[in-house]
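First the structure, then my questions, so here it is.
For this view, one protein chain was removed and the others were kept in their places.
Letters A, B, C, D, E, F, G, H and I mark the chains in the order given here, with residues in each chain numbered from 1 onward.
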Amino acid sequence: ASLVSRLPESSPTLFEAKRKLNLTFEAIAKELGRDEVAVAAIFYGQAQASPEDIKKLSEVLNIPHEKLEAQIPPIPDRGRTLDMPPKDPLIYRLFEVVQNYGYAYKGVLNEKFGDGIMSAISFSTKVEKETDEKGDWAVITLRGKW
Amino acid sequence: ASLVSRLPESSPTLFEAKRKLNLTFEAIAKELGRDEVAVAAIFYGQAQASPEDIKKLSEVLNIPHEKLEAQIPPIPDRGRTLDMPPKDPLIYRLFEVVQNYGYAYKGVLNEKFGDGIMSAISFSTKVEKETDEKGDWAVITLRGKW
Amino acid sequence: ASLVSRLPESSPTLFEAKRKLNLTFEAIAKELGRDEVAVAAIFYGQAQASPEDIKKLSEVLNIPHEKLEAQIPPIPDRGRTLDMPPKDPLIYRLFEVVQNYGYAYKGVLNEKFGDGIMSAISFSTKVEKETDEKGDWAVITLRGKW
Amino acid sequence: ASLVSRLPESSPTLFEAKRKLNLTFEAIAKELGRDEVAVAAIFYGQAQASPEDIKKLSEVLNIPHEKLEAQIPPIPDRGRTLDMPPKDPLIYRLFEVVQNYGYAYKGVLNEKFGDGIMSAISFSTKVEKETDEKGDWAVITLRGKW
Amino acid sequence: ASLVSRLPESSPTLFEAKRKLNLTFEAIAKELGRDEVAVAAIFYGQAQASPEDIKKLSEVLNIPHEKLEAQIPPIPDRGRTLDMPPKDPLIYRLFEVVQNYGYAYKGVLNEKFGDGIMSAISFSTKVEKETDEKGDWAVITLRGKW
Amino acid sequence: ASLVSRLPESSPTLFEAKRKLNLTFEAIAKELGRDEVAVAAIFYGQAQASPEDIKKLSEVLNIPHEKLEAQIPPIPDRGRTLDMPPKDPLIYRLFEVVQNYGYAYKGVLNEKFGDGIMSAISFSTKVEKETDEKGDWAVITLRGKW
Amino acid sequence: ASLVSRLPESSPTLFEAKRKLNLTFEAIAKELGRDEVAVAAIFYGQAQASPEDIKKLSEVLNIPHEKLEAQIPPIPDRGRTLDMPPKDPLIYRLFEVVQNYGYAYKGVLNEKFGDGIMSAISFSTKVEKETDEKGDWAVITLRGKW
Amino acid sequence: ASLVSRLPESSPTLFEAKRKLNLTFEAIAKELGRDEVAVAAIFYGQAQASPEDIKKLSEVLNIPHEKLEAQIPPIPDRGRTLDMPPKDPLIYRLFEVVQNYGYAYKGVLNEKFGDGIMSAISFSTKVEKETDEKGDWAVITLRGKW
Amino acid sequence: ASLVSRLPESSPTLFEAKRKLNLTFEAIAKELGRDEVAVAAIFYGQAQASPEDIKKLSEVLNIPHEKLEAQIPPIPDRGRTLDMPPKDPLIYRLFEVVQNYGYAYKGVLNEKFGDGIMSAISFSTKVEKETDEKGDWAVITLRGKW
Partner (left out) sequence: ASLVSRLPESSPTLFEAKRKLNLTFEAIAKELGRDEVAVAAIFYGQAQASPEDIKKLSEVLNIPHEKLEAQIPPIPDRGRTLDMPPKDPLIYRLFEVVQNYGYAYKGVLNEKFGDGIMSAISFSTKVEKETDEKGDWAVITLRGKW
């Protein structure tokens, strides 16, 4: 099924407002004081928006506060956006990294931390752009509590 | 099936030697001049070992060079280690990050770079340990050519 | 597909009323004299509501009795809420417990009870919150007839 | 494939010794000072055995220490025992509980704790037997850090 | 998807009429002179209703004959109600019987009849209730041409 | 994989002895005082053999008692024989009955017994042969505690 | 999902007209000068209707030509009607023939024709009814270019 | 897994003898008085060999009678040769016929025979080669009792 | 589900205009100065349309520019058109080529280029028609950066 049919009601509201105002996630993230990936995740219904986030989003995006509050689910129903394996080539590449390096990460992490796990909840992530003589590089950082 | 039955012949050879000598991936990586995740990936048959890598591995791990050369496949048959979704909890957490943040990454990456893709081939990755008052944090960095 | 499209008609009715009145499952459960997990399960169409449950729900939640009676299916069509493996991280953790400890539970249960099975029907379950110096703990108890 | 082919080398060693000495998980657990479910999980290669656990296991089960140390994998490769959905009826019942009550647990847990997750790692679990006039009851308790 | 979306148009018509008149399958079956399981199967679009069945159903259930004739598909498109493995616990139990005893049935049937097959088409089935000192028992009988 | 590779060690032992002695399940069942389907299920490792069953099986089938005791798993690991959907045509027909009549059984059972479930554990099953002018009929009866 | 939701817009138009006029595929096929299976395949959107087919169909079935031309897709999107394995028992039987005899057909075909393949495109198929003292027989013939 | 690992012990015995003697299925079928597809099916363990078939096969193929009798399973465990969808292109083409024409066959068969089913058990099938100016044609005929 | 329900809003708009004007992909591609496969991919929402592409498409196809701009997603959500394995026979043939020749391509490519990968992003593809005495040939060329 199409992506929209899996997303909460708030998603088209947010994306439409963002497009009309021609705002980037980066700009919105600055207003909210959050990482831009987290803001994008709120747009897709994958991260929780705090009451303050909702308030700021309604201001920045010019959406009636009540409407946004009613449409954003109080508890995000995570994991709805993708089927696995992902079909979109960009997202597949990230999945491929896990597929190819999964046990290598596990080996190195266990060596550094002992038996345990990196939390995907007490967790933050960011995307940066680096440019050198070879061109542009996307740098994604995952940081999770052990 | 068990993990070993999916790995190339070189994997048990390498792991056994590493255990006997009580070496870490970090120590081996320093000898090879490569990232420790890449070295672990060589152990699991997921990354290509150059002739120099093989030579150094045979020295550091005290494995006859010829044996190692014969056992390491000339072209890695990547993607063999995992079934998806992964069952091991640690690796599942990485998969979960892709599942939950996949479209958020795509949204932010496209905003920064335009339509395109982060290469998983012209790509490097590393694992670091940070410690603060809240405890230990695992930091995984993915860096890929756009 | 989205969660709502899998639920009976009564689910949005119940959740909407609960949200408007700002009631917790705990508060509703006290009125009904049932475990709060069972009440939540009724909201999701996974447990049977007795005629009394329906009567009390309509009173507590201020929903016309007839409407609720018509919308709650007389026989719950259980198992509709989830695809397996679950994608939501919280529910996945419960699934992971079964995946990792399944045979351990079987081994210990058989040792204590002989060959047999724990009923998931003559069964009750509850969720409690404990707090100690390490923080909060969720305690889930399953109790089933052997 | 059969269960044994998925387990680490240590599993048949441990089970055979246990059967010969006619010991219960409960008895072994007392010697190790651990929950019996955790001990059973060590038998199935799903939980990590500490050096002390290995030492005591070798004593209690009369297995040469060196052999046990070599056979127990230093990092458990968790999640190997089951395919999902599980086919064994006893384990399926546990899975069914997650399938039927998953969102009910999520709803109640979020109400009690806010958005978040119950850890399946900082986690303990136990199995108890209760008997009343209706017969025997299996009681399984999951306790995880929020 | 929900069950209703998989059923023919006639299903909600029949169920609604049945509920309004508060009739059991047993009562309807007596009027039609058919097994009650077959009648329930007609309700779910899984068995063929003869012209007489349709006539009697329209009388018993007070549904315009023309409407029913138009809504009941002339050739049932069987197998639409379930995904496999079934998620509803009651139906899963029947499935579990096939899963656990499948080869046992095959062994015994072949011993009694030689190589061959029990028809699921020249076939009848019924459900009975037995009560003894241990409580109620459900008895399901399958009878198929060899 | 082939069926044998999924069965416990005792299965080929039992089948080989049965073939050599040219005994039917019926004959063996009479000696054991159990239903022949249950006996066949023991052969396939899907039902538990009591100590007496093992003793009688060793006598009837002329197998050393110790050998049989060692090979029959103390707790059957049920559900190993089939992949679902089953490929063998005979077993598929039984599966098809569940697929086609599942909700019809559920509807009729709930009408007779209320909300609940037919146990597949407190359960017995038998196979009979009936012959009339149309030929042979296989009759399978499932009887489970509600 | 239901069958209709997978079919092109022309399917309900054609079936409705056929039912109203009470025409068989055989009768329609005669008018079109095509095999009745091919005609039925056009009804289900699985075979291409030539301009002449469309003209004759509109005449025979009394459907405005323009409407039919607009609704029949110019290029059939084949393979939409079934999920595999098929759940409808009649279609499953055909599938079962392929499942059981697949390699036998391959063996015999290769013996007769050498390495190669039977085209499913330069292909025709028909259904015939034969009656003898044992009753009716369905005869399906597949004829494909090697 | 490879095909051989799924076949009964008799399969390699039969194929090896056939290859050594350079016999075709057609030649063997003539000796046995059976269709060549049925003979090929016996080679793959998918059809039952009668005692006479076994006797003749041992003669024609020069295999000790006792050996063949021991290796051919008394009851064929059908459906073992293929995973579905089939990967071999030739067999896939047959599968594709069912996928594309399934409902067309059902429609035409129901029109000719009424509601019912074509048996895949009281069933015969044959392969013929036709040659015309366009080249060779493979003709496969399925004939089953209604 | 049907193909249309997976495509972006722009797809039916584009196809309808193309049909009304009776234009080929080839003709449209010439106007846009792009490969016709890329143009077809834009129609199916699988390739990105540049602002110029959108402008020209609106001119060539006589679609209001604003409407097209609003309907074409700014970032294509690729991979939505197919389930895998593909059911449409034409597309299955391409899939079959990958299935059968996958490792052969890998072997030859690695021999020519060393370890690495052919980009599916820095990539172009075209379809050509060749005719010789044997008839028509479809020639598909893939050209990707190593």
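Basically, contacts are C-beta pairs under 8 Å (C-beta built on N, C-alpha and C of every residue); 3 or more make two chains touch, one makes a residue touch a chain.
Keep in mind the model is a prediction, meaning the values are calculated, not measured.
Novice: Based on the whole complex, identify which of I:Leu21, I:Ala70 or I:Leu94 touches the chain you can't see.
Specialist: Touching the chain that is not displayed is residue I:Leu94.
Novice: Of the listed residues B:Arg6, B:Lys55, B:Lys112 or B:Lys126, which contacts the missing chain in the full complex?
Specialist: B:Arg6
Novice: Spell out the interface residues on chain H facing the chain that's missing from view.
Specialist: Residues of chain H in touch with the missing chain: 1-3, 19, 86-89, 92.
Novice: In the complete complex, which positions of chain B touch the hidden chain?
Specialist: 1, 5-6, 74, 77-80, 120-121
Novice: Could I get the residues of chain G that touch the absent chain, sorted low to high?
Specialist: Missing-chain contacts on chain G: residues 48, 75-76, 106-107, 110, 115-117, 121.
Assume only the chains that are shown with their structure count from here on.
Novice: Comparing residue numbers, which of C-E, E-H or D-E shares more than half of the contact pairs of A-D?
Specialist: E-H
Novice: Using the touch rule from the top, work out which pair, C-E or D-E, shares more C-beta pairs.
Specialist: By number of C-beta pairs in contact, C-E is the larger.
Novice: Determine the centre-to-centre distance between chain B and chain C, using the mean Cα coordinates as centres, and give it in whole Å.
Specialist: About 41 Å separates the centre of chain B from that of chain C.
Novice: State, to the nearest whole Å, the distance from the C-alpha centre of chain E to the C-alpha centre of chain G.
Specialist: Measuring from centre to centre gives 29 Å for this pair.
Novice: Going through chain I residue by residue, note those that touch at least 2 other chains and give them in order.
Specialist: 1, 87, 89, 92, 121
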